[in-house]
Structure formats: C-alpha cells, structure tokens
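Note that one protein chain of the assembly has been removed; the remaining protein chains are unaltered in position.
A, B and C label the chains in the order they appear, each numbered from 1.
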Amino acid sequence: MNVVIKRGYFLITVLLCGALLSGCWDSDELDELGIVVAAGIDKTEDDEYLLVTQVINPSEIATEAPTTRPPASTYSTTGKTLLEAFRKMTHKSPRKMYLSQLRLVVIGKDLAEEGIMQPLDLFYRDHEFRTGFYVTISKETDVETLLSILTPYEKIPANKLMHSIEAVEENHGSSHGITIDELITQIRNKGQNPVITGLLMEGPAESGTNISNVENIDAPTKITIDHLGVLKGDQLVGWMNEDESLGYNYTQGDINSSVVTHPCSEGTAGIEILRGDNNMGVTFENDEPSISIELNLEGNIAEIDCPVDLSQADVIQQLNQQTEEEITRLIEESIAINQNEFETDIFGFGDLIHRKNPKYWKTVENNWDEQFKELVVEIQVKVELRRKGSATQPITKES
Amino acid sequence: MDNQSISPRQFMFLVILFTVGSSILIVPSPLAIQAKQDAWISISISVLAGLLLTLFYNQVAKQMQNKTFVQATIYAFGNWVGRFLLVFYLSFLFILGALVLRNIGDFMTTEIIPQTPLQYTHILFLLVVIWGAFLGLEVLGRSAEMFMPWVVLFLLLFIFALLSEVNIENLQPYLGDGFTPVFSASTVVIGTPFLELVIFLMITPYVKDPKTKQRAWIIGVLVGGIILTMITLFCILVLGSDLTALNASPSYQVAQRINIADFLEGLEVVIGIIWMLTIFFKLAIIYYSVSIGVAQFLTMDDHRPLLLPLGMGMIVLSIIAYPDVAYFETFVSETWFPYALTHGLILPVIVWVGLMIRGMIERKKNNKKSNSQSS
Amino acid sequence: MKRKSKNRKSQTASNALTPNLEDNLEVIKTSMGNSSDLVIRRVMIHQTPAAIIYMDGLVDNNSVQNFILEALMLEMPTEKPNHNLFESIKESALPIGEAEEIDCYNELFERLISGETILLLEQQSKAIAASTKGWRDRGVQETTSESVIRGPKESFTETMRTNTALIRRKIKDSNLRMEPKKIGTKTKTDVTVVYLEGTAESEVIDEVNRRLDQIDIDGILESGYLEEFIQDAQYSPFPTVYNSEKPDAIAGGILEGRVAIITDGTPNVLLVPALFVNFMQSSEDYYQRADIGTFVRILRLFCFFVALFMPSIYIAFTTFHQEMIPPPLLISLAAQREGVPFPALAEALMMELTFEVLREAGVRLPKPVGSAVSIVGALVLGQAAVQAGLVSPAMVIVVSITAICSFVFPAYNLAISVRILRFPLMLLAATFGLYGIILGMIAMVLHLCSLKSFGKSYMAPFAPFMPKDQKDVLVRFPHWGLLSRPSSMTKKDQQRVDSTSKEN
Partner (left out) sequence: MNMWYAFAVIFIAIAIFALQYPFLNKNGKRKDIWSFSIILLFFTSISVLQTLDVSLPNPLDYIEDFYKLILG
C-alpha cells in the first residue's frame, strides 16, 4: 500500500510545486535592485516630505577600469508620507529601491527641529530595513546637497560617512554614532534623551557634486563629522561644541580612546586616554536624588613640550591631576549647558533613578526635565598615566 | 493504528521542540508589554507552572494505560458522552494547529518573504508537515534527533554572538511595578506552550519504556522552558523592554544585532530557520495527533487517508482565523488563556476523574467475578 | 512466461541419460544446435568407446589436455580393471579436483555450459563431470573507480572464484560463509552471499536470502540488477545498497557484520545493510591516521551540504535575501550580474545541466578525447560564456565548487543522488527563497529518517541516536579505541579490540 500512496503523494507534491512555481513573488534579481546606501529626509515648504536617496552604481565600484561615471547617484522626490516618496522614486530611478544596505539616514535641520519620530517610524517598521544604520542631522546644508557630495578615497559617500563616524568615535570621542533602535528607545524613554551626530559640509557645494571633486588631491568640498546635536524628545534643541560632546561621551563611558590636551608649565601636554570605565550612581538625601559619576581612566603621555622632569613620580602625579581637572571641566561644561540651556537630560540620569528607585521615579517621571535642571551631579575623575612612550623625557632643543 | 514507537529521548526532543516552537516568536512581545523588564521573571514562573502541569499530565497518562487521550475518554465515558467531550478536545487541537500555521505564515510574510501570498506559504509548509505525519511518529522522532544538534548549535551561536550586545541595565529595576503585572503576564506563557502540552497525551502511549518517559517529559518541558526564558532574557538584555514590546517578533529582531567580526552579519535569517524548524515539529506533532485523534474518534484503522482532507480544512481555517494581526493579539492575550485552560486543564481533570471512577468500577467487577469464580 | 520455462525444465529433467553413447551424443548435439564451440572428442578407453565433451573457450585447455585427455589416453592402467570401468575412471584415473557423477541431461547441460568437461562412456547411463573451468579473465588489477593513496590497490575482477579468493585472503576465519546461488533462468549467474557466521545477524542473512530467492528474471548481467531487486526504497534517490570493487572495503564491511553479495561477471560487489554514513566513508579512512581520517570525514559531510545546497542557496541569497550577503560582496555580485540576460535560476539550471552533460561526456569518451572535453568545457564555459556576458562569473564559481564537492564522496551512487536532488531544491529556492530550501531540507530529512536498509534504520547512528557508535561516524577513533562493532549493524559478537592491546 505504501508504495502506491507514496507515489501518489509524490505526484501531488510535484504538481503543487509546479503550480507554485508559476509565481516567484519575492524574487528580485540583483541587477534589478538600486542599492540605497544613504537616505536623506527633510520637509518641503508645502509640508511634504522630501526624500533623497543615494544609490550606488555597483559596476562602477567593482570595476577594474574606472570610467568617468560617478560611483553613486542621488534621487529625490517628495510625498505626503515617506513610503509614497519611496515609491514615487521609481519615476526617476530605473530600479527598485533596495533598502537593506542602508548605512546612514540624514535628517534635515528643519525637520529635526520639528520632530523626527514620525518619519523614523517607516524605517523601523518596514521589514526591509535592518536596524544597524546611523541617524544623523545635516547641520547647515540641505540634505540633497549633502548627499550629492562625492568623497575621495572611499567611493561610496555613505560608507565614508559611516566609517568617519566610527573612526571619530573610536579615536577621538567627540562624536557618537547613534543607530535607529537606540534612537527610538531613547526618544521613547522618559529618563534619557538622545543625542545625534551632526554632519557638516566644507567648501562650495557646486564643486562637490562634480566628479572632478575626487580628481583633486585635496578635494575642494568635503563632509566632516561634527559634534553632537541635542534632542529633547524627538526635537533638535541645540548643538554641543567639541568639549561638551567629549564631556558627554565621558559620562556615557563611550570613550574608547581619546586625547586630552591641557596646559602644563610653559607648554602643553597631550595625554592619550587608552581605556576607562565609568560608574554612575545615585544617592538620595531627604528624597532628593543626587548623581555621582565616577571615572577611572588609564592613559599615556603622548606628547609633551613643557620642561618637566618626567622621571619624578610627583610630576606624573601632577600631570594626572591636571588631566583629571581637564576632564572634569569637560563633563561639567557638558552638564551645565544641558541643564541650563537645552534643559534636556541626555545623560540618562533619569533612567538611572528609574532603575535604582522606581517609586521615586514614578513621582517625577512626567516633569523630569524640570527636575533635571536642579539635579546635583558630583564628578570624580581618576586618571592614571602609566607610560610615557619611547622617550623618557620631553624632547627639547637643549639636552 | 500503526505500531510505531519512539524512544524516551526522542520524546524528550519532541517536547522541547514543541515547547519552543512558535512560542519563541509570539511570546516575548506580549510579555514585555505587560511585565516590562521583568518578563523573564514571569516566564520563569510559568515554566514552574508548566512543570506542575506536566506532573499532572503524567498522572493522567498513567491512568490512561497505553491508550491515547481519545481512546481513554471513550473508554471512560462511553461512546456518546466521551465523543461529545472529544469534539471539543479535537477542535481545540485543530484550531491550535491552524493558529500555529498562521504564526509561521505571518512571520514569514512580514519578515522574510513579504510578497508571497499567505496561502501558498501555508500550503507549502503544510505539505511538508503532512509528509511528516504520513511517515509517522517514528520518523518524526528520528528527525527530531537529527535536527536537535543544529537547533542547539544555533541557539548557542545566537547566545554567544549576542553576549557583547548585552546590557545588564536593561533588566533594572527589578519588579519596578510589583508582582501583579509579572503574574498576569505569566498566564500568556502558561497558555501558549504549557497548556498546549496536553497534546502529548495523544503521543505518550507510543513511547517505549514507561519508566523513563515521565522523566523525559519533565526534562523536555524544563529544557524548553529554559530556552524560552533565555530567548526572552536576551531580547530584553539586548533590545530593552521597550523595543521588545514594540516589535512583532523580537527574537528575530534581536538576531539582527549579531555581527561576528564585521563579516557575518544578517544572520537573522539563519536564526529564522531555527524558529522554523521548531515550529515545523510543533505543527507536525499537532497534525499527527489531530489525525490519529480523528481516526480513533471515527474508529478508523489508519489515520493516513485523513491527512490530506484535514490539511485542506486547516489551510482554510488558518486563513480565516483572524483577519488582521491586531485581532490575533487580543485573542492571544484575552481569550486564549481561558480557552487553553478549559482544554488543557479542566478537560484532562474530568477525564482523569472519569478514568479513576471507571477503574474502580472495573476493579469491583473483576473482584466480583473472581469472587464468584473462587466461591 | 514463468509457467512455460518451468515446463521446459521439467521436460529435460525427466530426460535421463541413456546407456547408448551415440544416442546421448545425438541428443547433446541437437540440443546445443550443433554449436560451433561444442567439442566432442571420441576416444577408446580399454576398448570401450567414450566421448569427452566440453565447450571450447569456457574450459582451461591445459587442464583438459593434461588431466583428462592424457590421463585417459596415455596413463590409463593397461590392464583391464576387474570391476566397472566407469567407477575406476572416476576414482583413480582423473587427476582433477572436482569430478562428479551426473545422470540427467539437465545437469549435464548446466555443467557443460559453465565450463566443465563431461566424460560419457558406452553402456553407462551416467557421466562424469570434471571441473576444468577456466577462461580468459582480466586478472587482479588496480581499481579504476575507487583509487586510494594508501591501502591495497587491488580490485575485484569479473570472475567469481577470484573474488571469493580475494575475500578469503583477507578474512582467514572458518566462520566466513559463502552461500552459492544461481539467479537468472537464462544466464544462470553465480551469486555468492558472503558473511561471517556469528557476527552477522541471522535476520539480515535470512532477509538477504529471501529477497535473492524471490528474484525470477531471465538474466542477471551485473550486480545492479540484483541491487534493484533487493533494495528497500524503490522510489528513493538515496542508495540503500553499498557497492565497491575494493576487496578491503568489502572485507571491512563483512567484519562489521554486514553481508556481501558477489555476482559473477562483475567486479562490483554489493554490501548490505548500507546506512547513510557508509556512503560517506572510505576504506582509506581506516588506513590514514585517526585524526586525519576524522578531518576528512567532517570535510566530506561539509562537502555533502555544499554539493546539495550551494546553488540553491546562491539563488535564494541573490534573489531573496540580499541582506544576508556582506555588503562588499553584494556590490561585486551586483556588478557581475549587470547585463546578464537570464534570471539567476535559469542561469544556474543552465550551468548545472551543462556541467552534468560535460561530466557524462567525459565518462563516456575514451581517455585521450575525454581530456579534450574538459578543456573545451573549461574554456567555453569558464571563459567565453562569462566574457560573452551569458553567465556571471560568480555563477561559474558556484557551479564549479558544487561540482568539485560532489566528487569528494567515495561512493559514486550517493553523488548521483545529490546531483539529482539539487534541482528540486533550486526550484524551491527560486520560488520561496530560504523558506523553500528549508522546507525541502526538512522533507528530505524526514524521507531519510523513514528509510530502512534490511531492517536497519538508514540514518543510524544519528537517528536513532546511538552514543556508543559515534566513535566511528564523524569522528574516527584510533583502532585501539574502536572497541566494539557498530551496533547499528549487528548486536552479536560485539567485541573487536581488547582494551589492553594498546599500552600507553
């Protein structure tokens, strides 16, 4: 019996498979896809979304014999919703927009001030997007121009930006790339407001969009990673400068490696921060919370041009102390500007209180930003400089 | 019925896969909505409840004495009352099957192949399930043994690859809103895999070695429960309770974070495969049980002729079962628990009591007989 | 058909030899249709007319010359024996190993045709059949289809006796049983069932005998005929009977408690039961060092997956799940696909089919031309097709890797089934992406788990899982660690190695 039935089942399966084969609903050949690596969003004057996409031209990137065609193209459309704008893009582009490789979303300044949550919904909801891309704000230029700048050295502009953000984060610490799911979590979280990377264009826009931009050894137009923008909820409220951004990253423990420059006697000292760990705590006195930040950093003396005797232990101690003071200053400035000017808690102090004392948090949850302004923050920085490189003493003209 | 039997080890694997399958997709999100960062506590509570349930099921299985639940019910309550009860039991299993089928269809069409019509996704999946149910329990048990190492391997990969993404602060504050939401959330998990374990009352008679099979069942539930807990824990640890609640299938979303050496990205589809494997076994067990249940209900010799017709019904039901995802969400969070409780606890209790009474009557009869014989 | 042949048999069987020599010879001549290779030599032995009959070409001419003709004509004791001439010839005159008495035509013909020499005497309704079998054979040569680096290079030949001897030489145990059979109403092919008594399970032996005895066919020309008759799963692409032409592989199988079936006229010896893992193992695994053997086995398993899934995964990834491809690779793949006119599925099917054709052509052609085919294949497909923009270079790479991986298996028949299964998987991949592939894989594993080979689960020792057997599946323990026979094969005579045989 088995054989007959088995054969029959096999037959039915084959028939059905044949029937099913008539549709290949989801398949897209690789050469039918426009691989979008960066998207820019802004508002137009008549309150529609402006969408700019940067689409790569694979054959130009993977080729052995480069032509004069640009490695990426941009398309822009408008629409009442972003999805509409995405779909309208097919009017202009020969291919379907493929979004899984998205590296970067650039939000226009105006839109950022208005609120970014709404447009981001699509980026999180749609299955095509993966969640590993950075969200940035174009600080001065409009997004369309910004995304049209060709970058030297790295053929895909979006890749250049992504790598730059990561490089700044890892080597200097004055910026911080934020991915979409971090951003959404923080916007929705009442105890912490997000910061967002700013992008800045240097040089004239006209030359940047031309392929000749990358033919110069010193490209006239460049895009640089700027410091952090501060969001209150989902609205951009201001920008921190370099010191404040650094201070912010120190509080978050996001410093992998950084540089502290401070004056020492008759010169300056450059300290390379190697690693550190941070500890945030909250204590309650009379039901009033106060935050303490503890930083333990380890570093090297990387550059020094003041006449000190580095073989003396107390000189190192002194340098330690100066570095500590410098870092404390950075953090204090950062907290001060947020408490006084932007009135938004980007440091996650509220979240900390929520974690440590959920009952108290319930009482302040809804006007946390007000409370935050009054919050006392104690900063304790401990720096230990361990090594001084290959030279034992400052290298000076006289020996 | 076909004289197939599976070893306790295979039975344990089937229990694990059944417990994990489909719950892994649908459980973390509603848990996180209700219990927030304490979701893992409520899932641990429900694992305990699941273990207690399993102990109870083992008692029922002991009373059934090598009969399936269907046969035992007919034996205990007679042809008519027994069949009346069984209509509910079998329809519960059938609906469960349709919902599980819809789960995998929904998951596939939201995350992986969005343009493929739901029906075809279901038909293809169910064809393989029917093939499995056709080949029988023995083959299902063996293939569970084949796939189990892979499931374990990929789960370990999942956990180790995500260790660097873990943020322990996401779990704090512990019990921020007290115990109430934690307990009320745990009903979701009790309802979704653990009360459904009642289905194994259809399978136990086919397990060899009655001594170890109880232990196998309990260990299976425990391991499955631990896997579920780990997955939920990792969703919260990596995504945070907020995003876990926000996502339709957080366990899949969390896999998107896997990034090994900047090269192995996009492993979420691989993880999706593991979810698919577990769901396959869950559905195959359900389908097999439904078909032998119906066959025994109708006192047929072989369940195989029923496989294809029942499949047509299950596909239709899985399509019409809910018009949209929101309907499903409310159904799962509001109606499913009492529904599963009725069939997963109350019905077995009734049958258990019935079997005990029946057993006593039989024993009396036998005593009388032996007395009259001896006298 | 069946009934007719039986009738004919019974007719001849009833035809006993007559005492009249001439009559006998006449019957033989007419029955054989005066065949040109039938040799009838009349002689006189002690004034008694006699005839020596044999088939030219099937007998060893030397033995006929030396041990029959010379013995009877020159060396016969000159005195007339006091008792029966027939008896004395049979007992003392023929210096030959096997000499038997026959008394009916049926047996006479059978023996005549299988190469024995018949001696007929006047006034005797009996004949003597002397075994003088011997014909040109190839001799034991190096194996062509299963070459090894280390290990015996000899292979079976077309001659049954040589083959049994090759096995006997490896297993010098009195428990080695060789049960003869004749299968095929016309070809009367000799088939021998070889096993180790006390090691092989008697159920398996009985089952083999039962299935072999059931066969009623006119001819068996190769072991493949038998294989199709005795295999379990008729409609499965997976082989459930192992075959090899290497005596050491077969001897190894027999030592594991399996049953070998030798068919006369083919160097391919069958071995049952055959489990999935057997097809992934080569006898060489046991000759190389254990760690290397282990590595190679894991490599083969990996190649199995690659050979089976690579093209379908390529299709699924490039047309459904582009997000799974690392970005730089995606860009280069996309660049390669620019301008390729066919969808990925068509491209893959085309290339796979072309490759299959090339492979088949390479096998069929004589060796010098065969290399020409491969050059043409490599040049035309590898270079020209890519340059003409017909296929993308990535697809060529995928197909080549798949092809190379499918050559890794020691068992050719598993490679065939892998090649066949690749195509439905590719179709599924083109329709449903990975979803389809996974469902295809599940269905395949379900099927594999349902297979049995002579009562043994095909996927053992994975499913059902046998912890004790894992020592010789993916991992090969050193020989001093392979303490017991695989219990998936036999439960009898378990001990193989004494655990004290290796000092530390």
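To be clear about the criterion, a contact is a pair of C-beta atoms (placed from the backbone, for glycine too) under 8 Å apart; a residue touches a chain by one contact, two chains touch by 3 or more.
Since the model is a prediction, treat every value here as computed from it, not as a measurement.
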{"item": "Residue in contact with the excluded chain [from B:137, B:292, B:310 or B:355]", "value": "B:310"}
{"item": "Given B:4, B:180, B:335 or B:370, the one touching the chain that is not displayed", "value": "B:335"}
{"item": "Hidden partner chain, residues of chain B it touches", "value": "91, 95, 294, 298-302, 305-306, 308-310, 312-313, 315-317, 319-322, 331, 334-335, 338-339"}
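Please note the rule applied: only the chains that are shown with their structure count from here on.
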{"item": "Inter-chain centre distance, chain A versus chain C - centres from mean C-alpha coordinates, in Å", "value": "66"}
{"item": "Distance between chain centroids, defined by C-alpha means - chain B, chain C (Å)", "value": "47"}
{"item": "Multi-chain contact sites of chain C, meaning residues that touch two or more partners", "value": "320, 323, 432-433"}
{"item": "Residues of chain A touching at least two other chains", "value": "20, 23, 26, 100, 130"}
{"item": "Complex interface listing, chain B residues touching chain A", "value": "110-117, 120, 123-124, 127, 130-131, 134, 169, 172-173, 176-177, 239-240, 242-243, 246, 253, 256-257, 259, 265-266, 304, 308"}
{"item": "Chain C contact footprint on chain B (complex, rising order)", "value": "7, 9-10, 108, 112-113, 116, 121, 124-125, 127-128, 131-132, 135-136, 139-147, 263-267, 269, 272-273, 276-277, 280"}
{"item": "Chain A - residues contacting chain B, complex", "value": "5, 9, 12-13, 16, 20, 23, 25-26, 100, 127, 130-132, 181, 184-185, 188-189, 351, 354-358"}
